[in-house]
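Note that this complex is displayed minus one protein chain, with the remaining chains in position.
For subunit A:
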């Protein structure tokens, strides 16, 4: 009888393993960023890659984000498949011009002649006690840029699968890594055949009948916790983990909301101009006649990210989610 070694692994380890396997499978995959070599990255995701593949495959670059992404564009032009690491969400901003003016539109402007298979890994979100500029949720900026895919895992297994799929994609992917889930653990066997689905599919994390929580990344575990707590109130909540913000899986989302008739979008990013507005609009356009209540949003406040000692008041938590669920016009039913 064979036993499969299933040990607890962290999301950070699964991401590192995905990079390692991608590099082993394809010599075109190059990792570059700040401190990704000898140190293994500030979150240790690239630990061991420089040792195994050499400095030319896992490169400590000069400290300049536009330069990192800009040179990655040139490397992709030459047929490589760069994976760049931005050290923190807020430090990816210097690379915006390259991202928006070149990475996102290179395929289109060259009629497919020069695709950009670049994965841009960005640790994002709060809840780790980070001081100013270390906790931003910048997904709305990326979502608003045509030509990019925007992907974010919430589980250890997805961290592996989605990162492999992103690296394999012939299009640029902004791969948002929820910082506070880096140390989250799950039983995961890195050596078992891993399912690598193409990006763009949401998944129902918890089936329920009363209402749907639409969420992604760091808010997925919070929503699952809220769903458990909601049982005491008599609500059976469904939780959909979007996984991919672009492309957006209208099908899974629409099917869920039509089934439950109620929806709350939950994310850390600010509400005004945030992803929730787009999601709520899409749901309303597609599910209007199935809705028992307006689609609500539970988001971060529309403020600069707060200092660590105050961040818990900003981040959507179980209580705030349950308050929103309570406002989904249940009176009409009784």
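Keep in mind that, in the parts below, contacts are C-beta pairs under 8 Å (C-beta built on N, C-alpha and C of every residue); 3 or more make two chains touch, one makes a residue touch a chain; residues count from 1.
In this text, contacts and distances are computed from a predicted model.
Asker: Quick one: the chain not pictured, UniProt calls it what, "FAD-binding oxidoreductase", "Putative 3-methyl-2-oxobutanoate dehydrogenase subunit alpha", "Benzene 1,2-dioxygenase" or "3-isopropylmalate dehydratase large subunit"?
Answerer: "Putative 3-methyl-2-oxobutanoate dehydrogenase subunit alpha"
Asker: Among A:108, A:189 or A:329, which one is in touch with the chain left out?
Answerer: Of the listed residues, the one touching the omitted chain is A:108.
Asker: Using the definition of touch stated at the top, determine which of A:77, A:186, A:204 or A:318 touches the missing chain.
Answerer: Of these options, the touching residue for the absent chain is A:77.
Asker: Determine and list the subunit A residues touching the chain excluded from the picture.
Answerer: Considering the whole complex, subunit A reaches the absent chain at 56, 61-62, 64, 66-67, 69-80, 82, 94, 97-98, 101-102, 105-115, 146-147, 149, 169-171, 200, 246-248, 250-251.
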